[in-house]
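Heads up, one of the protein chains got dropped from this complex, but the rest are sitting where they should.
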Amino acid sequence: MAVVQVGLFVLPMAIMFLYSFWTTRNFQIVPTFTLDNYRAFFESWTYPRVLLRTLGTAVVITAATLVLAYPLAYFIVRYTRRWQKVLLAAVVLSFWTSGLLRAYAWMAVLGHGGIINKGLRALGLIDAPLPFLLYSPFSVVLVMTYFSLPFAVVAIYSSLEKMDWALLDAAADLGARPLGAFWHVTLPQTLPGVVSAAALTFVPLVGMFFVPLLVGGPTSVMIAPLIANQMQAFQLGLGAAMSFIVALIVLAALALPWRYLDLGRLER
Amino acid sequence: MARRLLIGYGVLGFVFLYLPIAFLVLFSFNDNIIPSLPFRGFTLRWYRELGFDFVLHDALYNSLVVASITTVTSTLVGTLAAFPLVRCTFALKRAAQAMTIVPMVIPHFLMGVALLLFFAFLRLPLSRLTIVLGHVVFTVPFAILIVSTRLYGFDRSLERAAGDLGATPARVFWHVTLPLILPGVIGAALFVFTLSMDEFLITFFVSGQKGTLTMYIWSLLKDGIAPRVNALASVLLAASFVLLLVGGWLLERGAAWHSAQGRTP
Partner (left out) sequence: MSTAMSRREFLGRAALAGGALAGATVGVSPRPAAAAGTVNWLAWGGHVEPQGIKSFFDASGIRVNHVGMSGNAETFAKLKLSGASQYDLFEADGLWPVRYHQEGLIEPIQLDSIPNVAKNMYPEFKKIPALQVPGGAALMVPWGWNPTGLIYNKNKIKTAPTSYEVLLDRKYKGHVGFSDQHEFLWPVAAYLLGYDPFKMNKEQLNRAKDVLIQIKRNAPTISKGWNEQLRLYVEETVWIGMSSPGRALTVQSSGGPAMGWERPKEGYVGWIDGDMLVKGSPNRAAALAWINHIHSPEYVATNFQRLQRGSVNRAGVELLKSQGMGDMVRANLMDQPEMALKMRLIEAPANQDEYAAAWNEVLAAS
């Protein structure tokens, strides 16, 4: 399986790595070695700024996703016996419709003429449509969390499901309150699930480009569309260089918590 | 009290998950040329249109084929790859773990172009196979992560016990390990399928003469997504639900049958 990974991933990436040192003029690739592409990323403050914004937003969304996903997974594991597998599959099933269509549907829910605004107006609670529901940081976090939720729920469920519930009973016997028991028993036991959920949520977020553009406001553009623009302009080298820089930074950002959470001690 | 809160939360959670989907289905019955509010009347004509949109049928078929093969491949590769990444200690392990994550970070645009260049270099003609290869590359990390979750904290003494009782490694894997990680494997499979069905950018670059459903939907962006696309999504959703319920019912029957037989679970 390492062969597959290497073959399909490393080799094409090696090609792009090569390209990242070449520039494009008038739709023709100019194969002279240059570091201009890498320099361009840092030349104006734009790209680093947007990358930071993207990473910050991704952290917020990841946190929101974990907070929302954990209780949901807990609910499925603890309070549904018979229908557990079905409910879990229903979580995944919510993902089986085209993401594009669901994103457009969210706009129908959140927009000025959408169901929330219409409902609130009908109830007389507001006079004019709430502007912050859509095209705002709120909508970006909400909708991106929505898209990340199923992954996180499945990952956490995976861990939660094999937890030894007797441990919780023991904790209760020893006088622990529910919250304390959760923090000191449940959470550490399900840490692999949480970590996986975090990785599954955070990492793809950096590369997401369509949905944030759709529900985001004019000032919350993330890094991926910028790279895409370069690639569309046939600036393959520039796009490649930028992608590698972003990848490196994300990996560096992940390295810290990875070290901190030494999952090795969970391998018995 | 906590129990009631959690149950309420669970219900709310599912409502949240399915809210946009409910609207999607609503729009498929909406007598409006663009799938959006306002609701202008109930109609079945988009479903009728769906009936003879052969291009859409072709695209759906290609998507299903690609997604199925990708799922089997990625789940297999991901499951097998998860073991050494979790269990073994070897030099460069951290690097290897990082390498598994990297495909998730690379923007799909870049991956698509990279694979295209790669296939051109290999003189491999673009086809559903190349789409599958493209999808496998970016879905394997997801599979690895989800299966790893099951592997961490895995009680290996069970495996050791089975070994002590005389089972070969293969039997140990089949009868002890696999059942215990099965939820993870199935979860990974379900996700890979979803990811593959929905992917556009890589797919566009590495596709040949067989386009996928997502490509078709994206090609409608310029002129406006037609409501029959929503109708299709609704049909697929309904079909998946039916499959799900049937599968769940089968599992139930199997369990009931076994306990009736007096076998210990």
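Order of writing sets the labels: A and B. Residues in every chain begin at 1.
One rule holds in what follows: a contact is a pair of C-beta atoms (placed from the backbone, for glycine too) under 8 Å apart; a residue touches a chain by one contact, two chains touch by 3 or more.
Not measured: the values here are computed from a predicted model.
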{"item": "Listed residues B:A81, B:V113 or B:L195, member touching the removed chain", "value": "B:V113"}
{"item": "Touching residue (missing chain; options A:T62, A:S159, A:Q230 or A:S243)", "value": "A:Q230"}
{"item": "Touching residues (missing chain, whole complex) on subunit B", "value": "32-38, 40, 49, 52-59, 61, 64-65, 113, 116-117, 119-120, 125-126, 174-175, 178-179, 182-183, 200, 204-205, 207-211, 215-225, 247, 250-251, 254-255, 257-259, 263, 265"}
{"item": "On subunit A, residues whose C-beta touches the chain left out of the figure", "value": "23-27, 40, 44, 46-47, 49-50, 104, 107-108, 111-113, 131, 134-135, 161-162, 210, 213-214, 216-219, 221, 225-226, 229-236, 238"}
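One rule holds for everything that comes next: only the chains that are shown with their structure count from here on.
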{"item": "Residues of subunit A touching subunit B in the complex", "value": "1-2, 4-5, 8-9, 11-13, 15-16, 19, 68, 71-72, 74-76, 78-80, 82-83, 85-106, 108-109, 111, 113-115, 118, 146, 149-151, 154-155, 157-159, 161-162, 178, 189, 192-193, 196, 199-200, 203-204, 206-207, 209, 224, 227-228, 231, 236, 239-240, 243, 246-247, 250-251, 254-255, 258, 263-264, 266-268"}
{"item": "Footprint of subunit A on subunit B - complex, ascending", "value": "2-3, 6-7, 9-10, 13-14, 16-21, 23-24, 27, 35-38, 76-78, 80-81, 86-87, 89, 94, 97-111, 113-115, 117-118, 121, 133, 136-137, 140, 142, 145-146, 148-150, 152-157, 180, 183-184, 187, 190-191, 193-194, 197-198, 213-214, 217-218, 225, 229-230, 233, 236-237, 240-241, 244-245, 247-248, 251-252"}
